[in-house]
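Removed from the display is one protein chain of the complex; every other protein chain stays in position.
== subunit A ==
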Amino acid sequence: MSLFDHKISELHHMLHKKEISVSDLVDESFKRIAEVEDKVQAFLTLDEENARAKAKKLDEKLATENEFGLLFGMPIGIKDNIVTKGLRTTCASKILYNFDPIYDATVMQRLHEADAITVGKLNMDEFAMGSSTENSGFQLTRNPWDLERVPGGSSGGSAAAVAAGEVPFALGSDTGGSIRQPAAFCGVVGLKPTYGRVSRFGLVAFASSLDQIGPITRTVEDNAYLLQVIAGLDPMDSTSANVDVPDYVSALTGDIKGLKIAVPKEYLGEGVSEEVRQSVLDALKVLEGLGATWEEVSLPHSKYALATYYLLASSEASANLARFDGVRYGYRTDNAKNLIDMYKQTRSEGFGNEVKRRIMLGTFALSSGYYDAYYKKAQKVRTLIKQDFEKVFEKYDVIIGPTTPTPAFKIGEKTSDPLTMYANDILTIPVNLAGVPGISIPCGFVDGLPVGLQIIGKHFDESTIYRVAHAFEQATDYHKQKPAL
């Protein structure tokens, strides 16, 4: 039994009653890391000394104060593309191998204000480009349910660390499925909030019109508590939305009577494995039993989402990653003849192949003579994809389908062909293009591997997503399963 088998609210209660200390929580985290990190390899950087010092400080506070927030003293892991002041931030790229941020991302400031404790930085696909964390420039993270398999990506370290019990929760980022897909593969809860719900200030940009930071947790309730702290308008991010943040936990009523669910036929069709399909149909039965109804609908432009995404995300990436030039931070080549040569050698030595491939695709799609045919065309199709969702949401409260077409695949299985790897994201990408929120929660197992159920909501309606996810979680016990490790 681990302390982290308790929900955040229970741990909070135990702190209140002085049954445990903050140091106990941090000990638990580092004890578990010592036990399993050899196998899982989720962390790129640990911040043990600072974490323990902060725990001590908070314990002193605990002795004298009775009022403290829910995240007080809770250990958290942070995806390594979120900048942390004074704590190395690499984006799992050699080009940032030694980068020491001089400021905190807004989400980090909010976590500090809430007295959460950063345990360390988590592995990912380089610059969040990938679906398996195999594109990390530093190490291979393994799926805690089967060490021969990938944890998913790009937030693979975040999902694996939570599933392995190294931290009770973590932050990830999601551009085309990078929170939901690893959450599905690792059997945990991962939410991509509405675009604009959480500040992107301090999130190293990949595709700025798609990126969102979100929570990865063991339970839906924990997820809601974490979103509560990080959500909201931020003057430092002009794309963060000026929309009130509701009380997410109060939405967890367990009552979904009369809820109208749409199930897109495109999400249960070709490419989705029979076992995953069956798990989702079984989940829909559970929801029906709780008083919801579901109907099949169509999101007719779904099949175009993948191509649209790769053109748009790569175009944005090619611009965003121009800043890594060996001048102001990060790696610089030793053997350059002149400035242009220095840029080229630095970037070629610093970036991995997937990052180079996307930068080149994006540069091509934006280049003179091709802009209209590729980039602008994709922006127009994005409108059609967004309209598909708007139309369905006129009649239904949520859209439900699988998070991924299959459970976690084997390490090395999809690395040779980029398109095969990309196809793994067909069910998560449309959500980013439309900007709506989506969650993945555990809904079954196939041969001992977790299956994820994706629940998609209207813009800024994370509350309904949480309500449905929580009701399902209460009616099932998939979230209580733990990997053997």
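Keep this in mind: contacts are C-beta pairs under 8 Å (C-beta built on N, C-alpha and C of every residue); 3 or more make two chains touch, one makes a residue touch a chain; residues count from 1.
Following the convention adopted for this analysis, contacts and distances are computed from a predicted model.
UniProt lists the omitted chain of the complex under the protein name "Aspartyl/glutamyl-tRNA(Asn/Gln) amidotransferase subunit C" (options: "ABC transporter permease", "Aspartyl/glutamyl-tRNA(Asn/Gln) amidotransferase subunit C", "Xanthine dehydrogenase family protein subunit M" or "NADH-quinone oxidoreductase subunit I").
Screening A:Met1, A:Ala63, A:Ile340 or A:Ala484 against the full complex identifies A:Ile340 as the residue touching the chain left out. Across the entire complex, the residue among A:Pro75, A:Pro144, A:Gly196 or A:Gly214 in touch with the chain not shown is A:Gly196. Within subunit A, the residues in touch with the undisplayed chain are 98-100, 102, 195-196, 209, 235, 238-239, 241, 301, 303-304, 306-308, 310-311, 318, 322, 325-332, 336-345, 347-348, 351, 356-357, 359-361, 363-364, 367, 374, 376-384, 386, 418-419, 433-435, 459.
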